[in-house]
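Just one protein chain is left out here, and the rest sit where they should.
Going in written order, the chains are labelled A and B, and every chain counts its residues from 1.
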Amino acid sequence: MTTAKNIETASPPRQDLRARPRWTWLVRRREILVSAAIVVVVAASTAVHPYFWSSSNIAFIFADSVVIAFLALGESFVMLGRGIDLSVGAIMGLSAIVVGFQIQNHNMTLLPAVLLGALVGIVLGLGNAVLVGVVRLPPIIATLGTLSVYSGLEFVVTNGNQVDTIPSSITNLGSDTVLPGIPVILLLTLPFVLVSALVLRHTRFGRSIYAVGDDAEAAYRAGIGVQRVLFATYAISGLLSGLGGVAFLIYTSGASSTTGVGDNLTAIAAAIIGGTALTGGVGGAVGALVGSVFLTVTLTALSFVHVADVWQPAGVGVLVLLAVVYDSRSRRGSVAWRPRKRQRQRQSQRGTR
Amino acid sequence: MADHAEPAAAAEPAGVAGHGTQPAPRPQADSCTDYAAYGVTKRFGEITVLSDVSAHFFSGEIHSIVGENGAGKSTLLKVMAGVYPCDEGTLVLGGKVLPALTPREAQRAGIYLVPQEPRLMPDLSVAENLYLGALPRRRFGGVAWRVMNDTTDAVISAVGLHADPRLVAGRLSLAQQQLLECARALSRGCRIIFFDEPTSPLTAHDAEKLFGVMDQLRGRGLTLGFISHRLDEIEAISDRITVLRDGVVVAHAERGGLTRENLVTAMIGRQLTVTRKAGHPREPGAVKLEAEDVHSPPEVNGMSVRVRAGEIVGMAGLVGSGRTEFAETLFGIRPAVSGRVRVNGRDITGASPRKCIDSGLVYLAEDRGRSGIFADVDIARNATAAIVQRLPRLAGVFLRPRKEQELAQAGAQRMDVRASSVAAPMKTLSGGNQQKALLARWMLAMPQVAIFDEPTRGVDIGAKESIYEIIEALAANGLAALVISSELEELVRLCDRVYTVYEGRITGELAGDAITPEALGQLAVGA
Partner (left out) sequence: MTTLELPRRWRVPAWGLALLVAIVAELCYFTLTTRQFAGHGTGMLALSEQFAPTGVLAMGLAMVILTGNIDLSCGASASLAAVIAGTILEKGGSPVEAILLAVAVSTLFGLFNGVIVAYVGIDSLLVTLATQFIITSIATSVAGASPPFGFPGAFTLIGQGAVNDVPIALWVFLVIALAIIVTVGHTNVGRSMTLIGYNLRAAQYAGIPIRRTLTAVFTLCGAAAGVAGVLLAAYYNSAQPDIGTDLLLPAITAVILGGMDIFGGRGRIGEVVLAVFLLGYLSQGMLIEGDSSLSITMVTGLVLIGALVLKFAFERNLRQRLTARMQRLRTLSRGARS
């Protein structure tokens, strides 16, 4: 089969694209990079303060990162679908309050508490799910609204009271260690991370979240129920935030009407640092955990070198900026200017072919 | 997969035939994958893109649809693949009439359209893209990765794509992405595959690979449809050719039934009802636009162009030949890696669009929906968008809406925009009127040079004529006009000179009476 005789000489045949050797793939993965960064920070801090590398400190760091890890995990689900959830902190707070009161006033034990937390989380998450998946409000606005409502509800539910008495049988989970440096609470968190990772990477539902985040219209044409997927991601985010509330109780043994107020954006920050992009389609569960741990490690390290607590938020901000600039250099061009933009309707006047 | 014998007496004339003449259907073959469209009519708003079109796609054949830009080729395949519903007509697959199709249903029926721009998920792997929406499942609900990857390996090798199934699809080249789309069709068991202009962005080498794949598929009895502008390709691989012109079937032939000249004549050769205006010769003035050896890889590879005041110069070429990218480089949207651009003697290489406009160069973009109009904004503000800082003001700072509207109205009237008022949103205008409103915008900027990129795309006949008159009047007043167009007749009508472009280089320059559709057609396909 010949093509035209005097077409310009063909360009040399392309290199067949085989996979590069396994190890380079590993190095490029964000989770590995951030984990390596964690190791670097730990090493550097230990060099300055040997106490940094001690069982109790490491355990403390892990325990400290668990709450944000839950929130970031939930946020990841939503962000992978190219959405955003500004209400995770409020859901966490409400869950902590409701469960906390049950524990405090009605002697609820751990397992029912966890279930209750999950339930509260799902119900609240459904609010977001309906607004985004059914009513089709833009996620920023929908979760802004629910953030306000849920924050307000926190006060209404506490009715001026506080949760301040959690039996040590529960709070010890936050401080007891199974192995040197590994608090029990971390072990309780890991299954959720693993299940999330499994769902995201190995189920059709999980993969459809990535597809929807990458190109919702193409996903729709391929037969994926886009609205259903989005609905589910917000419900899951709520569920995980609810669990985060229980974790909060374990770790801080208290809750009040202002619990979770500042954590919404921190959760997003942790997810971004861990490799999940706001534009969707990239990132995952492990990244959320790793990002949260990295955040906590770095902030703890800062306090070890006597940087005042006041500068912790700034630390988060700087890390987010670094992650975002790094992403804009390494990903396809710069991070899209407006990832929140609606898909444009195709004009009927275009393309008369 | 039976072999079909050549039909004894082909019922079609060799050469131009009136539309509606259909060949006798093939005697046997895999008739359950024979796919036919009967009397399809499709309108977009007020423009009729397809009018009573019928076409048969038989199994074991490559059936090519040819025609100029705007003839309706792509729309026909899209209708047959369920992307658009047709306003009239029926689709018959294997003897059964198909109900209204969606792309998903079409796929289930075995019909797949490989779009001109392959639309893959850039962050998902090759295997996942292949199986999008239908990932194979393991017993407990998990995704069967190994099975998927292995099958992917097999499927994509069958189409000549060599890539790791785990690679993210965004890293594939365009040619590879097309092959992946092809593989996707096969993996879904589709026996009818349409290719919408796949070779336009490909190099000769990649195009050959694709043809190899198509040949294979044909041998396996699949039904293939193919669109291309490259007549050599068409002649080489088609078993059957249908020529569309302005939405109507004007010719139909089997392999060897049409000579090249007949083909080109059928594509473009109606009598030009309006020839170039007598009194056309304008004395071209000074050189207003000068581009020297402009490079902007990979699409623009050293183009040099010169336009004088009062001249209308055209740029002909296939889609993807780099003309739009060239214009965008001149206008500062794309970086110019090397070369010089001068407007009225002033060097504006690499200047931003703002500076270009202020220096006297304007650009009417090809894709007005994305790059031209502000759909929800009123006509007045659309019209003044390029000259906001030159608008009359109060105290030197404050814009005056009333004056602005008057200015916009004057401009719009000069351009013959038909609308109820300049306060109407742009999106309520027809395509032709939107284009004229955009012309008003650019002319309000009082340019010395204007680049018109596909000025009548998506515009109905009446408005087309109107736009031609406007361009000619502007040139008569001293504008240096560069017209990029894929419609050969348009170039013949308007231009004093035409450059032909192929793969980012100027391949020829025709002037005066040498500008004929045939000559342009030949040069544009790189012959």
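Heads up, the rule we're going with is that a residue touches a chain if its C-beta (ideal position, glycine included) is under 8 Å from a C-beta of that chain, and two chains touch if they have at least 3 such contacts.
Everything numeric in this text was worked out from a predicted model, so none of it was measured.
Enquirer: Could you tell me which shown chains are touched by the chain that is not displayed?
Expert: Within the full complex, the chain left out of view touches A, B.
Enquirer: Among B:A144, B:A158, B:L174 or B:I333, single out the residue that touches the unshown chain.
Expert: B:I333
Enquirer: Please pick, from B:A207, B:L289, B:L330 or B:A412, the residue that touches the omitted chain in the full complex.
Expert: Here the residue in touch with the unshown chain is B:A412.
Enquirer: Where the complex has a chain not shown, which of A:I38, A:I91, A:M108 or A:A269 is the residue touching it?
Expert: A:A269
Enquirer: Which parts of subunit B are in contact with the chain that was left out?
Expert: The missing chain touches subunit B at positions 45-46, 331, 333, 352-354, 356-358, 363, 365, 370-377, 381, 385-386, 388-389, 397-401, 405-406, 409, 412-413, 416-423, 428, 430, 441, 462.
Enquirer: Write the list of subunit A residues that the hidden chain touches.
Expert: Touch set of subunit A with respect to the missing chain: 84, 131, 135-138, 140-142, 144-156, 257, 265, 268-269, 272, 278, 308, 310-318, 320-321, 324-325, 328, 334-342.
Please note the rule applied: only the chains that are shown with their structure count from here on.
Enquirer: Based only on mean CA positions, could you tell me how far subunit A sits from subunit B in angstrom?
Expert: Here the centre of subunit B sits 43 Å away from the centre of subunit A.
Enquirer: Using the touch rule from the top, collect the residues of subunit B that touch subunit A in their complex.
Expert: Going through subunit B, the ones touching subunit A are 44-45, 47, 49, 69-75, 103-104, 119-124, 128, 132-135, 137, 141-143, 145, 162-164, 166-167, 170-173, 175-176, 203-208, 211-212, 215, 230, 232-233, 236-237, 367-370, 375, 430-431, 434, 457-458, 502-503, 525-527.
Enquirer: Over in the complex, which subunit A residues touch subunit B? Could you list them?
Expert: Going through subunit A, the ones touching subunit B are 1-4, 6-14, 16-19, 198, 201-204, 207-208, 210-211, 214-215, 218-219, 221-224, 281-282, 332, 344, 346-353.
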